[in-house]
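Of the protein chains in this complex, all but one are displayed in their positions.
Coming up: chain A.
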Amino acid sequence: MLVNNVKSLLNRQLRCCIQTTSVRLLCTAEGGYTSQVKDTFRGNYDVIIAGGGMVGCTLACAMAKNSLLSNLKVLLLEASPKSDYQLKSEYSNRVVALNQNTKALMTSLNIWKHVEDMRLQPVRYMQVWDASSDVMISFSSADMMDDDVAYIVENDLMLHAINKELLSTDNENTHIVYNAKIDSYQLPKEKYSSPQSIVKMANGDTYTCQLLIGADGANSAVRKAMGVQYLTWSYEQMGVVATLNLAEECTNTTAWQRWLPTGPIALLPLDSKRSSLVWSTWQDNAKQLLQLPEDQFVDALNDALWKQYPRSSSVETCTSWLSSCLKQVGMADGAARQLPPSVSGVAAGSRAAFPLAFGHSTRYIAPGVALIGDAAHRVHPLAGQGVNLGFGDVKDLTELLAEAVYSGLDITHPNWMEKYESVRQRHNVPTQFMIEMLHRLYTVDFMPVVLARSLGLQIANALQPIKKLIMSQAAT
């Protein structure tokens, strides 16, 4: 009682002081006010999605369209300003390869239609070969019931298509805040009894939510606030990207990837005359490549695609022996190798590089928090899987959440969240592991390893069941 009285007295005194100073020194006092501005509460939401990238926006869209989830109040926080996307004749240098599973998700959300209305390039054939032995494996749409192997779509076009659908989905429960600079998260501790997370923005706005979704990329602040163990290492490599002009016009529905001793170089088709480059190589080499004049860069590129690397004669002997054996029993011997296109030029200003790293969050969930996309897992782009794994997260998360709501559970109920974590980790971790193994296997130039991987690749190429297994893992 007494303490309270004293407190209120002091408070009043203090306020008087501030008022007087504010009258005397209006400008400075005002400055003082804004810096000490009290947190303004902006509302309580059922779900807050931190990060409005491709994966985060797709989740918001999927929730708005799901009949069981559409009445959840969802807030999407996006750090960048609302973009005014215009389709240009020039291709953007960052592209993604989307698999059939992603296509199915996007079709169900009505997003695929927008992508098709703008542009995408189907991949009908994919050829991967080893520079150290010229052994190759190919995947063609004929192997998978004449369905396309993948689709090449530009990142910003994809994001625009998702946003377009999200905004046209007339759901007053979905709110989007652009230019959202998130200052900190305060996550709940207890598992049951409706947890609540607090999101503090840099401008003093605060939001609260029951379920917080971290879709904020590889450097996820949500993940850091969760305090989970994050397994990560840098590949000391960078992915050099560019839009390439091809020397000859062709149907160009083939994705090419050659394993150089420095890392894979991939040409992904964009249209009949252009392809997109993803060249993973050591950091210093990547920096050099960025600084080369255009003609020298094109030369280096054609070298990387065509140059004969020194071969070990024993590897040569073994692979040719195996291929003749395969031929005798009537299986694909890998001799019918197609030749990659040659590059004539680079679109001006399209060269860039981004760092490559591996990342795996040991937990995808915490009480009232879940991670999706790159926040939970990050992979080498060599198999074009990164964003597809993220879209798979979105699909499973919405399905499991809808199931939980249909059973009358809270949206933060540990039961569905644990299911989400185990379902996704059961898919993501083996995929990540495979990609990691491939990377390690192919960055070695040691003869026995080259021999082993060459023979393995030949056999995998000859055996349809193995190929189908690889494709089905990559397609889901």
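We take it that a contact is a pair of C-beta atoms (placed from the backbone, for glycine too) under 8 Å apart; a residue touches a chain by one contact, two chains touch by 3 or more; residues count from 1.
Going forward, contacts and distances are computed from a predicted model.
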Report the protein name recorded by UniProt for the chain absent from the figure; options are "General transcription and DNA repair factor IIH subunit TFB5", "SCP2 domain-containing protein", "DNA primase" or "Ubiquinone biosynthesis O-methyltransferase, mitochondrial". "Ubiquinone biosynthesis O-methyltransferase, mitochondrial"
Among A:Pro81, A:Pro310 or A:Gly408, choose the residue that contacts the chain missing from this document, as touch is defined above. A:Gly408
Can you name the residues of chain A that touch the chain not displayed here? 67-68, 71, 192, 402, 405-410, 415
